[in-house]
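The complex appears here without one of its protein chains, the remainder shown in place.
The first chain written gets the first letter, and so on, giving A and B; residue counts start at 1 in each chain.
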Amino acid sequence: MSDLHPSREIVVVGAGPAGLQAALAAHDAGARVTLVDASPEAGGQIWRGGHPPSRIAARLLGRLRDSPVQFLRGCTIVDAPKPGQLLAMHDGNPLWLSYHRLVLATGARERFLPFPGWTLPNVLGVGGIQALAKGGLDLAGKRVVVAGSGPLLLSVAASLPLYGAQVPVIAEQASLSHLVRFALGLRYLPGKIPEALQLAWRLQPLRFQAATYPVRAHGDMRLTAVTLRSADREWTVDCDYLACAFGFVPNLELAELLGCTVREGFVVVDNWQQTTAPDVYCAGEPTGIGGAEKAMAEGAVAGLAAALLPEDANSPVSRNLHSQAAPHLARRARCHHFAQVLERSFPLRPELRDLPLPETTVCRCEDVPLIHLEGCSSWRDAKLQRRLGMGHCQGRVCGAATEFLLGWPMQSVRPPLSPVPVRLLAAAALAKADDSNPHPQTRPGQ
Amino acid sequence: MKHPDAIVIGAGIVGASCAERLSADGQRVLVLEAEVVGSGATAAGMGHVVVMDDNEAEFALTRYARQLWLECAHQLPAAAEWEPVGTLWVAADDEELDAARGKCAFYRSQGCRADLLSAQDLYRAEPKLRPGLAGGLLVHDDAVTYPPPVAAWLLERARNRGAEVRTGVRVQALEGGTLRLMNGDSLQAGLVVVAAGAASLRLIPGLPLQPRKGHLAITDRAPGFVHHQLVELGYLKSAHGSALESVAFNVQPRATGQLLIGSSRQFGQTGAEIHHALLSRMLQRAIDYLPGLADLSILRTWTGFRAATPDKLPLIGPAPDREQVWLATGHEGLGITTSLATGQILADLVAGRTPGIDPTPYAPARFLSAEDERSSIPEAADVHFH
Partner (left out) sequence: MSTSIEVFVNSAPVEVKAGSTAAVAILVAGVDAFRLSPSGQPRGPLCGMGICAECRATIDGVANQYTCLRLCHPGMRICTEVAAAGAGARGDARESGCSE
């Protein structure tokens, strides 16, 4: 029992599968937990507003509701100026959060690649259209072409008819042989078989095309059609929406700001999900793209470890932690296998690099076309000379694209992590000095 | 390039200007830049091209420099975002308005276009300013620019005359006219120009330079929010004082419609991180003058380092005690403005021509001569504007 730290305060950033599990596990282990998410609801990209919610989602969300875990919705982390402190925007106001241990469960975003017309209204992400559908968008009678890459294409295409949409075609850029290998790889993950079968059954009436990708979205003020290309033909499909994304890229900005080591695009963690930054843990997509099950397993390990690992790295890890974490560690190992299969199964084909024309917009915020990047030597060079990544999203969309197109790693995260009103940053220092903090589990920093 | 006549260390706007001017004199120039063109303070600073009159030497240099800017403005690429918006010095009270009156008379006496604004004129020019201000001084020919593309443009001109620019090459040490690079290579030239900004101190330890950190914030697009580069007259106290920390209202309309918000000054800081206490003060100061600013979004904040000399004047000329080595650094908060003049003066001195203005106030030798002379340099804080 000596490893219980009743006063240990843990902040979990992100309320998706990883963050929910981390928050509940840390709470069960005796910590005082604050869970924050920028969205108005918990659940993350996969569970938010799901109708009907999956059993596991319903259970975790229910437990969160019934637990004393403080959940701050609509709360965006803006800066991490020093260890133990986070600056957030909550209801438009500055809020300082302090923590002994921090769990990053910031998830992933979709990778968007430029092609002519990709900036037209009604060209969305695959997760993007799903989020809007869950957010109440009625797709009755709408034709939605689903394109890009990754298993999300299938599950979203399967769910869209529930919102009334027709899906005339699903275009997966990966080749059939890769997909077959993916399907076979899934056999080793017992939990995934029913899911895969169910998908295949639902997708039967749909038109699934492997080795196919969009080359142009048509329209003037909005999308009207999309031209697809496969090995032997190119054809145009009329549609109301194009849902298109090429896999995921992790949300690393906060981890980078905190100084966590990132290798090959992912946060480096140890067996207990500890990053290289002291007292900072990480779970879910930022450590490797692998889906909700991996995220939950990692989240549980991170939450337990954050609550129970001793302050002193040299003290022995308690038996209590070992025994509580054991099942999650085992599950995590199985999921890591799936993550590896996933990574090998959807390699991006090099032809995708040739899709943007010289005049195609690459940086959407600043309208930087591909041709303006000619002669630039790096992300920073293009930023300073051409305004690449200077806009609202600060390179979150074009960074992944230029990394794929031009091989430029994106550099340099600066606060605020999300745009905030001048008023908020002007008041930030004051908010810190103010002891009358309305949130019981947040204390003003020093 | 095997045997360059001159090597310029640093491709900030000052190094770029030196390279451009030296190449115009027929020198074969090699530029070495540790990162990319226009890094350093050139990427971080505000890009206000401004005539300042805190002391005679500053006035002479900035006025000469602005003239050079105006001469080439029409040739600048679009990315340089040249906007001839003028500077509006805002007077909060009658005391500041008096100061503005004196400043106005001085500018006019020197042939610089300037107008004193009554409170009424002020609000006509900038309706978003808070009520209750006393007036202001409008200096017409000042401008704002985005400096990194200017550095690139200057280097392009140098390249067209045979110069070579190597980026990603850091000079490790400087021994006489010999440069040692990070990768172990050595390079030599008859003339080495150190234009490495605040990092020049690392190449020549003992230079009278101190990094002076500044914070900046950029907003979302809000076209037409303000029309001039706005600065409080109290800015001069911040810029020229020697306080450890100070902030001043300083807001710049960008060609994109964004607003760039400054300014802060801190001595004794070497890390690039954001200090929230100072940032908050700086932004609050801006809101005090422009209440509507509060609701605009900030996209990014960052910091930069001014290379400050004790008298806040740059170091332009041969380095004392070092053959072949010349300095072009120490421009504090005015190096964008004075970059073009720096390159011209340096090239004139190298060629043995008489520069357009008297170069002695900027000669590095001023700090390296007798101790008693050094201490006799007036602290700029004591100098009031004319």
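Points worth noting:
The definition used in the following text is that contacts are C-beta pairs under 8 Å (C-beta built on N, C-alpha and C of every residue); 3 or more make two chains touch, one makes a residue touch a chain.
Just so we're clear, the structure is a prediction, and the values are computed from it rather than from any experiment.
Among A:E172, A:E285 or A:E366, only A:E366 touches the chain left out of the display. The chain not shown here is touched by just one of A:A174, A:C393, A:M410 or A:A431, and that residue is A:C393.
Where chain A meets the omitted chain, the residues involved are 38-41, 45, 49, 74, 76, 92, 109-110, 112, 119-125, 127-132, 135-138, 221-222, 251, 361, 364-367, 391-393, 396-397, 418-419. Those residues of chain B that touch the chain absent from the view are 220-221, 223, 256, 295-297.
Operating definition for what follows: only the chains that are shown with their structure count from here on.
Spacing of chain A relative to chain B, judged by their CA centroids, is 41 angstrom. Across the complex, chain A is touched by residues 35-39, 43, 79, 148-149, 152, 167-168, 217, 219-220, 256, 261, 273-274, 276-277, 279-281, 283-284, 286-287, 293-302 of chain B. Listed in rising order, the residues of chain A touching chain B in the complex are 79, 81, 87, 377-378, 380-381, 384-387, 390-392, 394, 414-416, 419-423, 425-430, 432.
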